[in-house]
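Every protein chain but one is kept in place in this view of the complex.
Take a look at subunit A:
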Amino acid sequence: MSNLPRELIVDILSRLPVKSLCRFKCVSKPWRTLISHPDFVKTHLHRAQFKRLILASNDSLYSIDHETSFENDVVAVALDYFPLDQNHQSYPIEMIGSCNGLLCLKPQPNTFFVFNPATHESARIPDAPTPYGFDHAILAHGFGYAPSIDDYKLVKAVNAPLVAVFSLRTSAWKLVEGFHYKKPTELWEGPLPCGTHLNGALHWVFKLCGGNECVIAAFDLETDTFRDMPVPAISVSGFSTGFLRGCLCLMDRDFGLRRRDIWVMKEYGVGKSWTKILVVDPCYVVKPLCLWKNSKILMAIDRNENELVLCNPKDGTCKNFEVVGVSFRFYADTYVESLVSPKFSAIV
């Protein structure tokens, strides 16, 4: 292959950014094969050290560098490439999920794409079988990865008991039963909740059909089945779900609260492990995104503002930051660059 053995070439190449690797596919046939190989794609993904934030707004996608200090202005940079022409539309690009470098986007009602911003590859997801393709009927959706079967799935929950599941590996929709939930409140404002992806499952907070209790509905992406998990406290309007330090976390959605708690599920699936982090001040609904620079909790706001919130977990104080460069409201998520192809089924 070269003057170095293959495993050392892999060691070196797995440290490179995706752009360099796309270029180096032209070095030779063995290099092209190596860089496209699923094992290498995984090695490279696992080595990806830092995350960025990715924002989806009306006209494009933006990214916020991981070095951003949040002391001065927070600047978001539009991605240099976006496959969809958004100039003539005012509909915001909804981001359903960000997972292993793949973004699941809904640029228009009833249209879903999977896009890898680093490789510029995108694939449109075929329409779901009717009547489940109708947007107005959707209660929630989510996008995630099941490591046990190495598959990415888009999940649309409609009215009980059915959910529609699209597998990137089989490139097909499937209807499954077992969705026995309803909205936590009819007064649910803002966009549809996107499931939080963790441990090969998607998580939302719903109420059980015929009950008044909130539960976490965890959808296992391997087996396509739901499992209920307990929430930490009683809530009228339910919780927004998020991800902190490898744990599932919740934040109360009730409006007008002077203080809200972030609940962290320290041990996955164990109700007793819910732990409270105090947050003072946010009088609106926020969604925990990540721990920024290993110290402060970064959160997105669930309303029409182009702002992010940074919370100091030591004393619960919050500070809002306007994001410079984005003039509309946005969907925010964490993002890690990868070689994973949205045209997943084609390479299997």
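The definition used in the following text is that contacts are C-beta pairs under 8 Å (C-beta built on N, C-alpha and C of every residue); 3 or more make two chains touch, one makes a residue touch a chain; residues count from 1.
Throughout what follows, contacts and distances are computed from a predicted model.
Of "Exoribonuclease phosphorolytic domain-containing protein", "Autophagy-related protein 3", "SKP1-like protein" or "NEDD8-activating enzyme E1 catalytic subunit", only "SKP1-like protein" is the UniProt protein name of the chain excluded from the display.
When the omitted chain is restored, the residue from A:Arg23, A:Arg259 or A:Lys272 that touches it is A:Arg23. For the chain missing from the display, the contacting residue among A:Arg52, A:His66, A:His120 or A:Arg227 is A:His120, taking the whole complex into account.
Hidden from this view is one chain, which touches subunit A at 1-5, 8-9, 11-13, 15-17, 19-20, 22-32, 80-81, 120.
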